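What follows is a single structure, written as structure tokens, with notes after it.
A protein chain is absent from this complex, but the other protein chains hold their places.
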Amino acid sequence: MGNFLPAAPAEREAQYAALGLSGPADLYRDVPEAVRLDGPLDLPAPKSELEVRRSMEALAGQNVRFSTILRGAGAYDHYIPAAVSRIAAKEEFVTAYTPYQAEISQGVLQSIFEFQTMICELTGLDAANASVYDGASAAAEAVAMCRDRKRTKAVVSGAAHPDVIATIQTYCFGSGMEVVLAPAREGRTDLTGLLDDGVACVYVQQPNFYGLLEDGAALADQAHAAGAKLIAGVNPATLGVLEAPGAWGADIAVGEGQPLGLPLSWGGPYLGFMAASQPLMRKLPGRIVGQTADAQGRRAFVLTMQAREQHIRREKASSNVCSNEALCALTASVYLSLMGPAGLMQVGEQCYAKAHYLADELCKLQGVKLRYPGPFFHEFVTDLPDPTDVLAGLEAKGILGGFPLKGGLLWCVTEKQTREELDRTVAIVKEVLGIWN
Amino acid sequence: MELIFERSRPGRGSQILPPPDVPAAPIPAEHARKRAPRLPEIGESDLSRHYQALARRAFGVCDGFYPLGSCTMKYNPKLGEEMAALPGFTGIHPLQPAHTVKGCQLAMAQTEYALSRITGMDRFTLQPAAGAHGEFTGLLLIKAWHRSRGDEGRTVILVPDSAHGTNPASAAMAGFTVKNIPSTAEGLVDLEALRAACGPDTAGLMLTNPNTVGLFERDILEITKIVHDAGGLVYYDGANLNAIMGVARPGDMGFDVCHLNLHKTFATPHGGGGPGSGPVGCKEFLAPFLPGSALGGNGGEQSIGQVRAFHANFLVVVRALAYLMTLGNSGPAEAARGAVLNANYLKKKLEEAGYRSAFPGLCMHEFVLTLEGLKKEAGVSALDVAKAMLDAGIHPPTMYFPLIVHEALMFEPTETEAPETLDRAAEVLSEILRRAHEDPESLHAAPVSTVIGRPDETAAARHPVVRYVFPEG
Partner (left out) sequence: MNIPEELRYARTHEWLKEEGGVFTVGLTDFAQHSLGDIVFVNLPQEGDPVTAGEAFGDVESVKAVSDVVSPVTGVVKAVNESLLDDPAQVNADPYGAWLIQVEEVTDTDELLDAAGYEALCAGEEA
């Protein structure tokens, strides 16, 4: 019990004997006595599978699962088709290592090549990598891509996700790049007076943290006029209906791939994707799969442009990333293939329509109003008198309400919620705000 | 085989969603997409077969022996997969109120506790998503600590010349310059060179122990003392923890900060390249600089900040916790001993078969062969031998690493392999060695039984094709 050793004790004795060793202590002759442990660790005794299952299920049981989730803010409750989770659970994908041995890894390599292609299609850009850890680290890696000898500043939209801003700041604490926060005016990015010839890049999020649609083309024009690159942080679930960032001027597009078939999972593992225009392709960090052929002319896929990477370039590599989120990328590919262009468009349209329905209905209540003017996608901020009470009232009915922002709530609606759920939500909010309505 | 785009036919697809039940709302024209993304249009049955065909062209731990040095490709217990699929974990939003996520927080706390007992560290963060991410995080702790003391001149990270490439790359990302420390002929850190390299600019030393040639640095207490005396900190790269977990602890060796790879040592699957998880542990004095942990909120005033969104690669943590519970207090040492036993057993078999170890004597959980002699005698390289292993259904060892060994093949069998698997691998390699002398050409041509032969990597890198190009029209 408790170690997954396949060999029986007697077989292990035979192995020791074959080595001329008397037992385990002989294996560790080089470990100084002073640091050798002389007994078991200060941990509970080993458990059988059934006991572990009970313990883990008890932990899961201590969490509250909401039947309706109207909260996004970087993690989105979309419908996950059955085929997606089943296919992504195939053991050959789950237990494979990084596909360094191309001849026996064509399946993983091809799946990544297909993923890269889908990300290029969604973003309207020329090249994508095999993924990085999550959307926030993808944004931070993209900022590092833009640095050059003369340009060492990053201007980051204050209307971006706070975790993304924080992650960019942490990476820049490491690299020594300066981060300038562009203020949000009426919820949207304002670059006025911030761009000069020391700025390497501008990071903007579309839709932004408040759910608002930014004038991406205008921001890209401003960045380019100053000689800076434009990095777009995008939500891929919107890209069936929203203009591709490459089409409105982004040089690099990054984002969180979680909405593409990955469960909420308390925040991870998620999927950072990165795409870039042709001139920046070789600056992309991490693994990239390329197409080639074998000696017989058969199509083959390999990890390519590896001389960019840490295992070859070492301290001169632009990034240290090696492990990525390949299985999550595969999951996203299956999701995108199953939904197809029509399905992804439906997701976008329904998210948009349902969010606007909820916003309209909520704003019919006295004391509830949209905080920011102008177009939004599937998230919006309402000001309302008692956010805490509203959330408590909703929680009592199994509904996770909007994410609390000072004096208001950031709501999110996806294709998954029904009109009935939205109506019930509005009714509960109305009840909580009783004295106002 | 076909790409999924080549299987696509206009108008095909699945109806997954019901029709909208709210009034239609048009996307504002100035934001609306002009041209639909060319995603595949394919029925679910063909989709399912496409991915089954891809799965057949992949090679996992489920398919065969995977002695990939430095990667700890041990068996991934199925229980972990089932636990990570519990709706009570998968259905939880990362920004739910604290009182609704007690189970997640407890799972994190229990994992942090178990890892701290195993490593001898005081505190952990589970934020980092992979080993390299952990290295970056740990190095930022070192940077922030020196800065907090006004010790701004400590800008150099020392790295042995045998180190993984991530070590110097992470150090550079964290804003340090890298100084390489040579290894001795025995494959250990050169203490004199280390002393000479240490000085007022030393921020720290990064070290794996056992090191990348599979040897325990027996002077480890002296090594950490040299660096501490110079005012630096010592970073433990946990890539090789599997050799010593439950036997000895980095925290007792003088290491100040470490990262672990849950996807190596703690049996969570690699997923074809990820997701992983790279928790970072540290001694108490570095705790104020940690990123916010699930229980500790967003970190204190001195925190280095976040290295990702939200809390952790949580489902990977769940799998690792199931494994940690299974191991309990005695399992870690049993696993480590099994790993070291298997490595030495395979090493001896291969030496008997005529292969040459780069370093003689007992190894830890992995060992390195050098095929330099074979290359000179028979013109057969480490790559040729590795490719011939593919034809026998064995995943090759790590090739050409560490850089200090020529024509290196690095084997890490792990503890979850039975003796007969090791015996068979030794037979396969013995046969390959025979062919190397009698019929070297056949090895240059290997592999011959795989779906493709050796791909043209030069062409791939010279003229990169990194996405499918749709036919015009």
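Order of writing sets the chain letters: A and B. Residues in each chain are counted from 1.
Rule of thumb we're sticking to: a residue touches a chain if its C-beta (ideal position, glycine included) is under 8 Å from a C-beta of that chain, and two chains touch if they have at least 3 such contacts.
In this text the structure is predicted, and so the values were computed from the model without any measurement.
Asker: Touch as defined at the start, partner being the missing chain; which of A:Arg36, A:His224, A:Arg313 or A:Lys369 qualifies?
Answerer: Only one listed residue reaches the unshown chain, and that is A:Arg313.
Asker: Determine which one of A:Met305, A:Met345 or A:Ile428 touches the chain that has been left out.
Answerer: The single option touching the absent chain is A:Met305.
Asker: Can you work out which residue in A:Arg282, A:Arg299, A:Lys397 or A:Arg424 touches the chain that's missing from view?
Answerer: The missing chain is touched by A:Arg282.
Asker: Can you say which of B:Lys225, B:Arg434 or B:Arg462 touches the chain missing from this structure?
Answerer: B:Arg462
Asker: Take the complete complex as the reference. Which residues in subunit A touch the chain that isn't displayed?
Answerer: 149, 282, 305-308, 312-313, 316
Asker: Touching the hidden chain in the full complex, which residues of subunit B are there? Just list them.
Answerer: Residue positions of subunit B that touch the missing chain: 400, 457-458, 461-462.
Keep in mind that, in the parts below, only the chains that are shown with their structure count from here on.
Asker: Roughly how far is subunit A from subunit B, going centre to centre by Cα mean, in whole Å?
Answerer: The answer is 20 Å.
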